[in-house]
Every structure is written in structure tokens, then in C-alpha cells.
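A single protein chain has been omitted from the complex, and every remaining protein chain is retained in its original position.
== chain A ==
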Amino acid sequence: MLASLNARALVLSLVLLAVFLGLWEAASPKQNISGELTEYELLMGGAEPKAAVPPPSAVIGKAWEELRNPFYDAGPNDKGIGIQIGYSLYRVLSGYFLAAALAIPVGFLIGMSPLMYKALDPFIQVLRPISPLAWMPLALFVIQDSQASAIFVIFICSIWPMLINTAFGVAGVRKDWVNVARTHELGPFKTAWIVILPAAAPTILTGMRISIGIAWLVIVAAEMLVGGTGIGYYVWNEWNNLDLTSVVFSILMIGVVGMLLDTAFAYCARLVQYQE
């Protein structure tokens, strides 16, 4: 055996990254930065005469610059990337945990009671496919606060996967295990705690993991609409500044944070996993 699968995969990943970055760098038009600037260029502050997607070297330079000092605050339109991501995470997590606090108990109820399932199913089926951003105008009007509206949009989009997965997990608990609870005279609360919650936990965690992924997708769009702070606003603001280097950098940051969130939930899911 040459090397472990992981080691070989890592080498291959690095090779692919190098090839990709190399091609990107080679494809980027070289800006003529030597020589005198024309009067127009001077007026534009040395801006590139023709905007183009920046080469990876420029993005890496930008990343280095931003990540060295992520928490500076120089006014409403100039905050460090750390602050922007912090705002986004705050909105995502508060909306998300509000949703969890509602979705998991209601999911339990729906999963345990066929009556509640049938009664609530039409509402869920109609509300679930609504794009979360469609709620934004209504939220802005009712809540009268753009920050809280963004949190509401996160709330409404994270609720469905958690609700449906919890109901599905609870309804699917094996009859044998429920019978174990019944024959040991466990009350409803103890049955839920000792048998149903641990049995359904992996399914519930899967729903939570899907939800956090969706919430992170939606926050970028929501912040582009509400503005002010957050990574979504940052992307849109840098686009308005025609600073494509920052746009590419922030796109990468969105990906990295999303991956970290998913990894954290995958880890939690492993904690409640059991083998039959």
C-alpha cells in the first residue's frame, strides 16, 4: 500500500487547486500597472480602465489584508469581514434557534398524534414551498424593523426541515421500543425523554443540519435586501463599489463559514447516532 486514502485524496485536492488557480491566474488579463497613469486613470484613483474578474493572487492579497484585521470598524460602510460575518451569524443563529424551539415540540406533537398530523399537514404543505424572501415585505410591514425582519425570514425558512424531520422521526420510532416504554409503565413525559427523543434524535439532527444550511443560504439574500450590516450586505456593497476582489473574497468566506456550520452540526449528529 502506497499511502492512506486520505493522504492520496489530500494530494489530489492540492493538485486540483493548484491547476485551477493556475488556469484562473493565466486567464486573467494583465493590468498594465507600470508606466505613467493617464489623467483619466488619475481621476479614477488608479482604477482599472476595464473591470475584470481579479486574478487569484489579488484575491489572496485581499484576503490576507482583511483577515489580518477582521474586526476594524471605520464607519457604516467600512467594517472588517469578522464584524460582517458576526452580524450574519447572530441573525442566522437567533432565527434558527427560535425556529428550533417551535419546530421540535410541534414536530413531536405531529409525530405522536395522527390527528394533529392530518390537521396541520395542509398548512405545512402550503407554507413550506414559499420562498423565504417572499415573506420579507410582510415582515417589514408588520415588524417595522429591518433587523428583526431578517431574523424572521431565517426563522421561517429553518422551521420546515426541522418540523418535518422531527415529525417523521417521532412517528417512525419502532413499535418495539414504544412497547418497552409501555410495559415499563413509563408516563408520557418519561416515554418522550427515555425512548422517543433518543430514538428520533438522529432524524431530528438531520433536519437541523438541513435547516442551518438553508438558513445560511437565505441570510445572504436577506441581507442584500435589508442592508446595513452582514456578509450579504458586504457582498452587495462591494459590488456597488465595483471592488470585485472583495466580492470574490467574500464569496469564499460565505462558503467557508457555511462549511464550518455544517461540520459543527455533523459532529452533533454523530453524538446522538446509535447503531441498531
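We take it that a contact is a pair of C-beta atoms (placed from the backbone, for glycine too) under 8 Å apart; a residue touches a chain by one contact, two chains touch by 3 or more; residues count from 1.
We adopt the following convention: contacts and distances are computed from a predicted model.
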Listed names "Sporulation protein YqfC", "ABC transporter ATP-binding protein", "Twin-arginine translocation pathway signal" or "UspA domain-containing protein", matching UniProt entry of the absent chain:
"ABC transporter ATP-binding protein"
Among A:Leu21, A:Ile83 or A:Val180, which one touches the chain that has been omitted from the display?
A:Val180
If the hidden chain were put back, which of A:Pro70, A:Gly86 or A:Pro198 would touch it?
A:Pro198
Missing-partner contacts on chain A, residue numbers
176-177, 179-180, 182-186, 190, 194-195, 198-199, 201, 272, 274-276
